[in-house]
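Note that one protein chain of the assembly has been removed; the remaining protein chains are unaltered in position.
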Amino acid sequence: MNPIDYADASDEVRAVYDDMKATRGVSDVNNFWKYMANEPRMLAHLWTSLKDMMGPGALDPLTKELIYVAVSITNNCDYCMASHGASARAKGASDEMMNELIAIVGLANMTNRLANAYKVPVDDAFR
Amino acid sequence: MNPIDYADASDEVRAVYDDMKATRGVSDVNNFWKYMANEPRMLAHLWTSLKDMMGPGALDPLTKELIYVAVSITNNCDYCMASHGASARAKGASDEMMNELIAIVGLANMTNRLANAYKVPVDDAFR
Amino acid sequence: MNPIDYADASDEVRAVYDDMKATRGVSDVNNFWKYMANEPRMLAHLWTSLKDMMGPGALDPLTKELIYVAVSITNNCDYCMASHGASARAKGASDEMMNELIAIVGLANMTNRLANAYKVPVDDAFR
Amino acid sequence: MNPIDYADASDEVRAVYDDMKATRGVSDVNNFWKYMANEPRMLAHLWTSLKDMMGPGALDPLTKELIYVAVSITNNCDYCMASHGASARAKGASDEMMNELIAIVGLANMTNRLANAYKVPVDDAFR
Amino acid sequence: MNPIDYADASDEVRAVYDDMKATRGVSDVNNFWKYMANEPRMLAHLWTSLKDMMGPGALDPLTKELIYVAVSITNNCDYCMASHGASARAKGASDEMMNELIAIVGLANMTNRLANAYKVPVDDAFR
Partner (left out) sequence: MNPIDYADASDEVRAVYDDMKATRGVSDVNNFWKYMANEPRMLAHLWTSLKDMMGPGALDPLTKELIYVAVSITNNCDYCMASHGASARAKGASDEMMNELIAIVGLANMTNRLANAYKVPVDDAFR
């Protein structure tokens, strides 16, 4: 599949691109969206979901980006580590924060397997 | 493997349990550590790492617990979701925060696959 | 490990290559098999299994290729996405079908984590 | 988190439940949605996406359910295997089809690792 | 799907069961095979592969079982941890060996993510 630039996009896709550009104050959308435009229905659904969930809410936007990076490291998605890592940086994440994040993701991936291997029963206090 | 209670533990294991109880101000260690005590070397290493990395640092302790939960959901570790979910709650996470966290973990797991499936090249701006 | 070409293959490996070429009507086997030939026992077992399971059966061959691609996206196997994506195309998959497939794989990866995070009990109607 | 029944739901959630019941011709929504209702924004987004993508399109609805099951087996999501397995059955999947599906998911999970372990380069013919 | 006992099995399935019982010197096959018998083709292929690969070879049978358990922990397969854990025990694995195995599986799952997160380039010495 090829990326779809604004000039070649349908009206349906352009409407999403326009909203992204206005919402984020950017002059073009990033590569992810240009590939997603091959499936215009999911492009629209996904943009609506991300716009709604990644902005301010119960969690602050930086914490949300860190969570995104943590999952992307666990799943080994290069693009997602790069894009959400950049977003985390733009929202204030320092080198020290990113290094702690990576360490914790590593530890969690380790203890997830240790807990499963030993079949540790959940403590009553956690229920 | 069976869990190892304080009464049955070696001096080496007891020293770790004692430090946990003093550090966390609890009267007993949780099940995870009682199973880990079957491998006393890893028990000691892991406790040292977690004590060092999960406390205050560049990231606040609550954010660290949320990251831990995000990874544990992605890997489907029931024990870890329960234990770190409880820790997140104890450090101030509300229902609204946990629900947003779960939603973002879901979205990240989706977009991780979408980015890989379309083999989206990393934007120059993210490098 | 290096790929093993027909000219350098043992009789045991050549017999598998010959059967592949006859079955598929191709003049050479693809790279996957040339690497698998480093373990001739698995080469033979795997070819027998795939020849048996990926042809016509209860499911049609195109559906089987789509299932293969869905798993390969989930596991992020570049080679497998490329090879089974090409097979799906050869068996009739259109751009529209591949885009829907990718979207559904994304959604499934999301809802898999949402269901696990909320520990949703299985409805009686599904048992 | 607890499931949210219709009687206890907000107007926002009820609107989604009503649309589900009308669309699917059922008298109640299944457990997944009652838990998702804890995050009403994602409940609405996800329902919109699934309603749009899982119905008739380039792929037929049964093929879509089979893809969903394949991903859910790979990720080991019990709820999703049960719910989409039931949907696949309702749309015509026989025992023979489900058994073939499971076999192919197994084979794909195997060859995904074999291809990665040998670092097989993508054949020119697949590009 | 239900398990298929010897008494209810087809001749094709019985032939596999008979070979298993003779090869392993047991009076009945374990549950895994009784479920796999729902897909007699894969039952036969899988048994042939496992019989061929899990016995003596370049690696000793105990090492092979330990590898099997390591993968099963990583993927969180309860049945496989139990069955191959039991096989490892039967072939001589001690508690100390199993505890070391679990520790190493945990460490590998951690460093896999650390290496990916930092995008560490492969040293020339490893090529």
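Each chain gets a letter, A, B, C, D and E, in the order it is written, and its residues are counted from 1.
Here is the rule we go by: a residue touches a chain if its C-beta (ideal position, glycine included) is under 8 Å from a C-beta of that chain, and two chains touch if they have at least 3 such contacts.
Note that the structure is predicted; figures quoted are calculated from it, not measured.
Trainee: Kindly name the visible chains that come into contact with the excluded chain.
Mentor: Per the touch rule above, the missing chain touches A, B, C, D, E.
Trainee: For the chain left off this view, which of C:C77, C:A93 or C:A115 is in contact with it?
Mentor: C:C77
Trainee: So one chain is hidden, and I want to know which residue out of B:S10, B:T23 or B:T48 touches that hidden chain in the complete assembly.
Mentor: B:T48
Trainee: Spell out the interface residues on chain D facing the chain that's missing from view.
Mentor: 73-74, 76, 78, 81, 102-103, 105-107, 109-114, 116-119
Trainee: Could I get the residues of chain A that touch the absent chain, sorted low to high?
Mentor: Touching the missing chain: residues 76, 95, 98-100, 102-103, 106.
Trainee: Pick out the residues on chain C that sit against the missing chain.
Mentor: Answer for chain C: residues 1, 38-39, 41-42, 75-77 touch the chain left out.
The criterion applied here is as follows: only the chains that are shown with their structure count from here on.
Trainee: Centroid from C-alpha atoms only, then distance chain D to chain E, rounded to Å. What do you get?
Mentor: From the centre of chain D to the centre of chain E is 28 Å.
Trainee: Distance-wise, how many Å sit between the C-alpha centres of chain A and chain E, to the nearest whole number?
Mentor: Chain centres of chain A and chain E, defined by C-alpha means, are spaced 35 Å apart.
Trainee: Scan chain E for residues touching two or more other chains and write them down.
Mentor: If we look for residues of chain E contacting two or more partner chains, we find 41-42, 76, 102-103, 106.
Trainee: Taking chains as nodes and touches as edges, what kind of graph is this: line, ring, star, complete or other?
Mentor: It is complete, because no pair of chains fails to touch.
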